[in-house]
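Please read the structure below before turning to the comments.
For this depiction, one protein chain was excluded, whereas all remaining protein chains were kept in their positions.
Moving on, here comes chain A:
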Amino acid sequence: MTATTQHAPPAALPATAPASAHRTRKAARRRRLGACGALMAPFFALLVTVFLIPVGTAVYLSFHSDDHPGLGFGNARTVFVGVRSYTAVLTDPTFLSGLGTVALYCLIYIPLMVLGSLALALLLDSGVVRLRASAQLGLFLPHAVPGIIAALIWLYLYTPGISPVIELFAKADITIDFLGLHTVLPSIVNIALWSNLGYNMVVFYAALQAVPREVIEAAVVDGAGPVRTALQVKTPLVRASIVTVAMFTLVWGLQLFTEPMLLSQSSPMINSRFSPSMYIYDAAFTRNNYSLAAAASVVLLLFTIALSYGVTRWTSRLDRAEEASR
């Protein structure tokens, strides 16, 4: 913004300016564009290599497949098959149930995550907690543990026979099965919460630091208690962060893979097509059905884009409605 305003006046000069000045201006613009290009190039290079090319390949693969006429024992050729793989994916009950599973997972996980990390951030911001720095570090630390290690730790805590937690409960005569039919999803939510709560808390905490102190002081002077200040003054002011966190959590949640993949070794309740990402993995690497896997990936991508778009539209409409009501 500032750059444009600074350079705007010379550009507005009348065309009768000397030719030399014109050249300098042109050179300056070229330099500016050059610098701009140089700075943006790494981003575009990465965008192309790690996003556009893979997506393009997936789209291509999803429309092509080996042609297996009859029983399929003859020689196969790769041909264009139209939407055959898409029809297969969308009529596959195991894929649809995977979508249902992540939808349920997101319904449990996102509210818990957003509310939990926001509450922690408000608590830290209110100054009630002593040793704020160490509390923050302690909460953030699990995020530094890679997802696969986290899943391994929890796998150990969840597996009957080796888990000290289950043993402890057993001593109190409580049988608990973390990997049972109805408990396995909450168990996965728990792992994700443990890993990401601290990170999102830091995001909220940073946003809260930016809330002008005079606003809060004014609220206090007006007689708002600490709870009221937190809920009715601070929270509305960090709305943008809440939306961002919810969005990122949603996108991550839809790609659920590591935790169930690892837990599936210990629980028959997690099958090889538990989530869409696991379905894709299974389709490609155990069923050798690459075009099916590609079609499922594209469907998942579109589903994710549609949901995030929906969330953005919904929140911006809420914003507008709120402004209108003021």
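Please note the rule applied: contacts are C-beta pairs under 8 Å (C-beta built on N, C-alpha and C of every residue); 3 or more make two chains touch, one makes a residue touch a chain; residues count from 1.
Everything that follows uses one rule, which is that contacts and distances are computed from a predicted model.
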| item | value |
| --- | --- |
| The complex's invisible chain, by UniProt name, from "Sugar ABC transporter substrate-binding protein", "Cytochrome c oxidase subunit 1", "Bifunctional protein PyrR" or "Heme lyase CcmF/NrfE family subunit" | "Sugar ABC transporter substrate-binding protein" |
| Selected from A:R25, A:R239 or A:R287 as touching the chain missing from the view | A:R287 |
| Interface with the unshown chain - residue positions in chain A | 65-73, 75-76, 81, 84-85, 87-89, 91-95, 161, 180-181, 268-269, 271-273, 282-283, 285-289, 291-292, 295 |
